[in-house]
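Every protein chain except one is present and positioned as in the full complex.
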Amino acid sequence: MKELKIFGIVAIFTLVLYWGVEPFAHSQMHKHVEGHGLVYDGTADIKETVKSKKAMKKAFWADVKKIASLKGNVKAGEATFAICAGCHMKGAVNMGGVTPPSLEHAGALYDKNFLIALIKDPAIGTNVDHKYPNGTMAHPMGSITTMVNKPQDIANVVAYLKAKKAGEVTPKEAFTEACGRCHANRYGHLTQLGDIPKTKSNIKTGQDIDALKYKQKVATEQAALANYLGKLPPDLSIIIRARSEHYLHTFIENPQSTLPGTAMPRTGLDKEGMEKVFAYLEKTGDPSKPLREETGPKVLLFFLIFTALAFLWKKSMWKGHH
Amino acid sequence: MANNTKGRRDFMGMALGGFTALGGIGALYAMKRTWDPLPSVKAAGFTTIDLKDVQDNVLVTEKWRGKPIFVLKQSKEMVAKAQNEIGKNGKKSINRLIKIGDNYYMVAVGLCTHLGCIPGYNPEKEDFLCACHGGMYDATANVTKAPPPRGLDIPPFKIDGTKLVLGEAGPEYKKMLADGTTLAV
Partner (left out) sequence: MAHFEKANSIGEWLDQRLAVETLKRVLQTEYWIPKNINFLWAMGMVLAATFGILLISGIFLLMYYQPNVNLAFDSVNYTIMSQVGYGWLWRHVHGVGASVVFLIIYIHMFTGIYYGSYKKGRELIWLSGMLLFVLFSAEAFSGYMLPWGQMSYWAGMVITNLFSGGSLHANGLVEWIRGDYVPGQAFLNRFFMLHVLLVPLAIIGVIVLHFGTLRIPHVNNQDGEEFDFAEAAELYKAGNVKESKVIPFSPVFLSKDVLVMGVYFLFFFYLVFYHFEFAMDPVNFDPANGLKTPTHIYPEWYFLWSYEVLRPFSTNIGLIAFATAQVIFFMLPFLDRSPNVAPASRRGAFQIWFWLMLLDILVLTFMGKLPPQGIWSTVGLVAALTFFALWIALPIITKFEKKL
């Protein structure tokens, strides 16, 4: 009994110690940001923006809501999409700091409201308008506001994207399309330019000229990105272990809420898109998880039996000692 | 300690010891796996060589799994010579050549089968000499002088047009393995 009491005291001190240095300390260190369940209706944008922009953003998101209620025509949307395809195409090159993303799976990855807001005004839609004090036209995609600006046209294009560009998307594709133009993932062998090509070094010199050329291309792309965004966006190989899941979720949903002033745009991922991106981040950042979860119970079971046997041994050894 | 407890004690002690040893085996398995070559090392086991531009009787060295690979395109005379040649180990030299289209190629791991030195090729004499212990091979890399026990090993290959994929076993390679022309690497 006395031993149990001593054990209780040790256990309580240990638990209090743990509580103090982990949950409590972290609750004091990090500001808690509430998620919005991947609903993109501008609530946080309006709340967090500067006073002078509040009315404008309110009106903007009200318009988005109106457009969302229009019935889009897929066929007409396809015709209008030709304007988008001028930049969003295979082999697109860096334009104004960033390479236009592939829209191959845009319908599956991005939220409808977000897509409407994005086409209506890329800077406000992605919540990075603070970077363009002279207006949206300075945004790399800014010219879209002069090309596709009728509410019905926007509704049509979004309807087309949702109908024709949905399809099955792999976690890797989700990452490449939604994150990969700015963020590398070296553990997934991805740079901002996509998969790292297989090259061969010269047998006589030991140098791999193709690899060096590719490195230069990546470096150029990264320099353009860093120039445009103020810094090079971090490699996301093990971001899943460097940040909590809640942090990543809320940050991706609306970067400004967590890091006011950040250059990272909102990506507008919907539920499926977010899941796919996380699946990829987990694959590169915590690949041992499946084996860990498989091995854990076995090891614990081993020590449970070990402890039971040790208890019996101790009992037999101490017999007659008290 | 009291003697009457001795039997039971020994039994429990041994049960615990045995069970602990079981756990030790589990840990040893994990340790063994840690010593295994990495997946990236195993993945690097595939190399493609294009044989299109190889010249007659000019030795080309490539690399596969970090080992030197000899590629020697045989001239008409060399093929004719190989038809009749039989190595120190009784193997026919001609069987060692890989036929792609009308051309014959010698492709082999460039490490002496004696102790792993790299033999040098003499294009005039059309033979290989290993400087370490004096082993010799003909132009098909079949052994002609001891101490090497056999001709240079042929890496697993698959013919893909004019290309050779090393690391993958195609039907031609499997046949060589089956008739004992080469050993599995």
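By letter and in written order, the chains are A and B; residue numbering begins at 1 in each of them.
Methods note: a residue touches a chain if its C-beta (ideal position, glycine included) is under 8 Å from a C-beta of that chain, and two chains touch if they have at least 3 such contacts.
On a predicted model such as this, the values are computed, not experimentally measured, just so you know.
Check A:Thr49, A:Asn156 or A:Ser237 against the missing chain and you find that the one touching it is A:Ser237. Shown as candidates are A:Tyr187, A:Tyr214 or A:Tyr228; the residue that touches the absent chain is A:Tyr187. Annotation for chain A: contacts to the undisplayed chain at residues 2-3, 6-7, 10, 13-14, 16-18, 20-22, 24-25, 28-29, 186-187, 234-235, 237-239, 241-244, 287-288, 291-293, 295-296, 299-300, 303-304, 306-307, 310-311, 313-314, 317-318, 320-322. In the full complex, chain B touches the omitted chain through residues 1-3, 9, 13, 16, 30-31, 33-36, 38-40.
The rule is simple: only the chains that are shown with their structure count from here on.
Chain A and chain B have Cα centroids separated by 46 Å.
Across the complex, chain B is touched by residues 203, 298, 302, 305-306, 309-310, 312-313, 316-317, 319-320 of chain A. Contacts from chain B toward chain A in the complex involve residues 1-2, 5, 8-9, 12-13, 15-16, 19-20, 22-23, 26, 61-63.
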